[in-house]
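Removed from the display is one protein chain of the complex; every other protein chain stays in position.
Residue numbering begins at 1 within each chain, and the chains themselves are lettered A and B in the order written.
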Amino acid sequence: MLSTTISVLIDATLLTFTLALASLGLAIIFGLIGVINMGHGAMLTLGAYFTWWTMEAGFPFAAAAIIAATCVAIIGLALEHFIIRHFYDKPFETLLITWGFFLVTTEVIKIAFGTDIHNIPNPLPGSFDLGVQQVPAYRMLLAIITLGLFLAIGFVFYRTTIGIKVRALTQNREMASLLGLDIGRTYKLVFVTGSFLAGLAGALICPMLSIDPYIGMVFLVRAFFVVIVGGIGQILGGTLIGSFLIGGSETLFALFSTQTFAQTVVFALAIIVLRFRPLGVLTSATRT
Amino acid sequence: MSALQSTTALQTARRLGVSESGLAIVALVGFALLPIFVSGYTIYILPQYMLYGVMAMSLALLWGYSGILSIGQAGFFAIGGYIIGLSFKWIDFGNPAYIAFVVAPCVGAALAGVLGYFLFRAGVRAAYFVLVTLAVSIIVEQVAVSQSQWTGGWNGMYVPRMSLTLGTGTEISLFDDGPIYYFVLVVVVAIYILLRWLVTSKFGKVLLGIRENEDRVISLGFDASLYKTAAFMMSGALATLAGALYGTHAGFVSPSLGGVLFSTEVVVWVAIGGRNSFLGALLATIVVASLSNYLSAIAPKYWQLVIGVVFIVVIIHFRGGIAGALGRSGAFGKHKRGQDG
Partner (left out) sequence: MKFNKNRRTLLSRRTALKGIAATTGVAAATLAAPTIIRRASAAEPIRVGVISPLTGAWTVYGRAHASGFELAVDEINARGGVLGRPMEVVLGDSKTEPRIVVEQANRLIRQARVDFLAGTFSSAERQAGAPVATQANKILLYPTFYEGQEGEYYPGVCNKNIFMFGPEPTQQVWPFMEYMMNKFGKKFFLIGSDYVWPQVTNLVSKRKIDELGGEVVAEVYIPFNTPQYDSVLRDIRNSDADIIFHTLTGSDTVNFRQQFVAAGMNKNFTLWTVDDEEVVTSGLGPQASEGTYVSFDYFMSIDHPNNKTFLKSFHTKFGKDALMNTVGVAMYNAAHMAALAIEKTGEVSTDAIREGLEDLTFDKAPQGTVTMRKLDHQLVLPSFLMRVRKGWTSVNDMFEEIQSVTKAVPLDARCKYPLQ
């Protein structure tokens, strides 16, 4: 019994970190500048495809992942510069434009890379023995990288001038602009960072998945619920807690019921959480 | 947004409405006469696209007139399809189709009512509401797949073609393409008239007011969340009804009918047609679906890409979609629209 419990906890933790990684880019863009980035899924997909493509060209995995994330960041920059920045005060419009970005990107991927399923070999085969169960080495690495990313973002956010600026901006836009903050530049920086992280997530997750044009779509809805349940703007703690509630509870429900039922219940629960904590589980005030 | 501006917006809408009626009549005459000139597949398939069009109009009511976006309309549509299927399976008295036409909108409205009341009451923001409707769509699809004892699961469910029964003994078969074409056309026209009436009624004005400035409507003493819930119920009821009719026309429903991809396709149609015009939404749906059918065999790969690009361009440059752009070409007056969201 104890070993089962520990084993469930390990699984839930691994799942939480993977989901948190996949949601991080969205959490930053959605949470800090209020853009409901429906193109997040497409960015994950692009990250995966660029990684595969770069590796086909002979680069090692680590380099490919960085190159892929950078490429996605550049695409994000173009998207922001030419379109999104004109719509920051219209959440509906950005939602639809980013959905259009998803549609177009998916089709372009199909035309450019074909529709065959691709894969990249596991970059870190082997596993760690944690007593009760073997944990794949790459999953461990992924959890560590995710933790590292969260710490790094926490550092930037709370300990550097850029972080202070961004926080000022999200807390009070008028005040920040009165204080001479370049809002446009800061927004751009946030959007590009979010795109980079989405691309990186796609790159890091793809060794566990099939690389096909819909790879990102699978994570899109989950990532949204992670961000909403965790709380908009609660980038670090919120995303982790949201990931745990969405991913971990799926694992727990699956213990007692079918997988399908577990997924349905988790989505339904997310709606209920949204009702009673519209600003996420970490924020109790119901202000709008 | 000043009071003056929102009144002009309302006036414009009303004026647009007046001339839209003329266009609607032309379209109606066109569709009514069409079976004289063409037959076969066109007459078979158009009613299905018209019913997609009803779903598009139900979205336009929400999106264009109430400022609430739903990407779960196909979920309601699919529920309607399953209701009529089950009604044919389980009900052995009266006309199962009639019963489905009563039950389906009630179920749609009830579901929308519960969800809407639950969320709007709590002041859930419009943007989050979009994501909830997305989840609704996923849940509908997943339930339809997993509850196979009722829905036939992933393999779908057959639905017989309905007949019209009048009183006792008189039965008009809708089995052939022609009769059901006209039946669907009548239903679509009725729903269109209902929607047009609805948005010019006091209810519609309050909705427009909410879209333009929710706080102001609340300060005037209206319960905005109730109005929004009512609009969502109306929209859900219509989409479910359209789905029921679609089910009996197509003869087959399956889970992907309620899926995210179809749901978002509807959003694309409405955006292109014009979210502020029921006629625009209806006609754009019919045209885009027809083109999609025709071109998919010729250039399946590029057609989707074109639709995606058109969608982005419409959102960026033509907020009113084609209906809005057509209106603009008349070059009569310049009103600056308020922003929503």
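As a convention for this text, a contact is a pair of C-beta atoms (placed from the backbone, for glycine too) under 8 Å apart; a residue touches a chain by one contact, two chains touch by 3 or more.
Owing to the predicted nature of the structure, the values given are computational and were not obtained by experimental measurement.
Visitor: May I ask you to name the displayed chains that the omitted chain touches in the full complex?
Guide: A, B
Visitor: Can you name the residues of chain A that touch the chain not displayed here?
Guide: Interface residues of chain A facing the absent chain: 4, 7-8, 11-12, 14-15, 18-19, 86-87, 89-90, 110, 115-122, 125-127, 133-136, 138-139, 205, 207-210, 212, 214-215, 217-219, 222, 247, 250-251, 254-255, 258-260, 263.
Visitor: Since one chain has been left out of the picture, which residues of chain B touch it in the full complex?
Guide: 9, 12-13, 15-16, 19-20, 22-23, 26-27, 30-31, 34, 37-38, 40-42, 44-46, 48-49, 142, 145-146, 148, 152-156, 158, 250-252, 254, 256-257, 261-262, 283, 286-287, 290-291, 293-294, 296-297, 300-301, 304, 316-317, 319-320, 322, 324, 326-337, 339
Everything below uses one rule, namely that only the chains that are shown with their structure count from here on.
Visitor: Just the number, please: Cα centre separation of chain A and chain B in whole Å.
Guide: 33
Visitor: Can you check the complex and tell me which residues of chain B touch chain A?
Guide: Per the stated touch rule, the residues are 69, 115, 118-119, 122-128, 130-132, 134-135, 138-139, 142-143, 145-146, 260, 264, 267-268, 271, 301-302, 304-305, 307-309, 311-312, 315-316, 339-341.
Visitor: Chain B touches which residues of chain A in the complex?
Guide: For this pair, the touching residues of chain A are 36, 83, 86, 89-93, 95-97, 99-101, 103-104, 106-108, 110-111, 221, 224-225, 228, 258, 260-261, 263-264, 267-268, 270-271, 274-276, 278, 286, 288.
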